[in-house]
Structure formats: C-alpha cells, structure tokens
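One structure follows; several queries about it will come next.
Of the protein chains in this complex, all but one are displayed in their positions.
What follows is chain A.
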Amino acid sequence: MRILLVEDDRETASYLVKALREAGHVPDHAADGEEGAFLVDTNKYDVIVVDRMLPKKDGLTLVEETRRKGNDTPVLILSALGQVDDRVTGLRAGGDDYLAKPYAFSELLARIEVLARRRKPGEAETLLKVGELELDRLSHLVKRGDINIPLQPREFRLLEYLMKHAGQVVTRTMLLENVWDYHFDPQTNVIDVHISRLRSKIDKGFSEPLLHTVRGAGYMVRDGVR
C-alpha cells in the first residue's frame, strides 16, 4: 500500500517510515506542507497521513487544497490537539480520520489499513460473511452455520463493525468511537468486557474461533482457515 506521511519531526517520521515498511507498506515522507502538496499532486497514494501543524503549509490547508482539486485519497490527520472540537475541525477540512498525539503505532497502522480498505467498492453489501458466520444488516439476524445467535442491539453493532473490517485490526478506540460514539478514554477496559461477552456468544462451542485478540493492538474478526 502506498502511504504518504507528512510529518515535520524527523525522528518520529523516520520511525514511522521504518515501521510502515516493516508492516509491508510503501511509505513516502514529506517534511513540510509544500513538499507534501507536491507529492500528493504527482503521485497516487492509498492513504495520506498528515500532521496538523507543519512548516510552510499547515496540515488542514493541505487537506482542503487536496480535496478542492478533486483528490479523494483517504486522509488521516495527526495532531497534538485531541479534543472533540479539534477533531471536528479536522474532519470538516476533509480528513477521513483523526488521531491525537501521542498514539500507539498499532493504533495508527490499524486506522491506516481501515482507511485504505474503505475505498474499495462493494461496501454497501447487506450480508457480511466471515467463515460460517453471517450477519444480515437488514434483518439484523446473526447466524453461525445453522445456529441463530441472538444479539443485543449494541452487540450487533459491535459485531457489524468488526465484520465490516474483517481481516483488519480494529483498536479499542476505534470501537469506542464507531460503535458507541464516545471520544473519551474510559478508565476501565470496558471494551474488553464487551468483546469477551460477544466472543462467548459467537465463538463458544465452536472449534474455530473467529474473534481474535491482537496483542498490544486490538481485535480482529478473521476466518481461521486462511
């Protein structure tokens, strides 16, 4: 996956470039807003990661200009400003996701991969399938093989989000934001408890687990056969 990283802090940038490369991606790096704009115009990227405060041209302006040119490459904005207001400004400028500093690399990587996938067509499918697990978004029915699995509405949305991003790491923060629409960090690991409850419903009694914990990162729904 081709990723453009626009980040002015050399050390952070070189660490991120290295880590992204290790994760199997092809990262380009721009150290300021103008260089970033040039690279955006001359290359085709799958995801652009932009720091909000950049020399020469700030991140939000870069995103706005990119959008004005009709370029709809997914953009992830990084910022030291992490309040909801700042997030709203970032998304309004044309960003697709917003991550507050300091962040864990696993969080950044998970979000980049989810963003890149978002572009692919066939998103509006009504039946999500992972292995023998099926989730019908219209009838709100969940089946594993022939067995119906009754879920609470919130559990349904949790599983729906996980299955929509099947094969991808989904972090706790992403679940908190997308399933509960909360942007704060609860003191207890509430998400873990919700996941283990969901897991007991969809995996218990089956030999092949589908809902996996990715250590140090989050969760993933994946067909074990692959």
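The criterion applied here is as follows: a residue touches a chain if its C-beta (ideal position, glycine included) is under 8 Å from a C-beta of that chain, and two chains touch if they have at least 3 such contacts; residues count from 1.
One rule holds for everything that comes next: contacts and distances are computed from a predicted model.
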item: Hidden subunit of the complex - UniProt protein name among "Alpha-ketoacid dehydrogenase subunit beta", "Glutamyl-tRNA(Gln) amidotransferase subunit A", "ABC transporter permease subunit" or "histidine kinase"; value: "histidine kinase"
item: Identified contact with the non-displayed chain, of A:Arg2, A:His183 or A:His212; value: A:His183
item: Contacts of chain A with the absent chain, listed as residue ranges; value: 82-85, 88, 102, 104, 154, 180, 182-188, 190, 193-194, 197
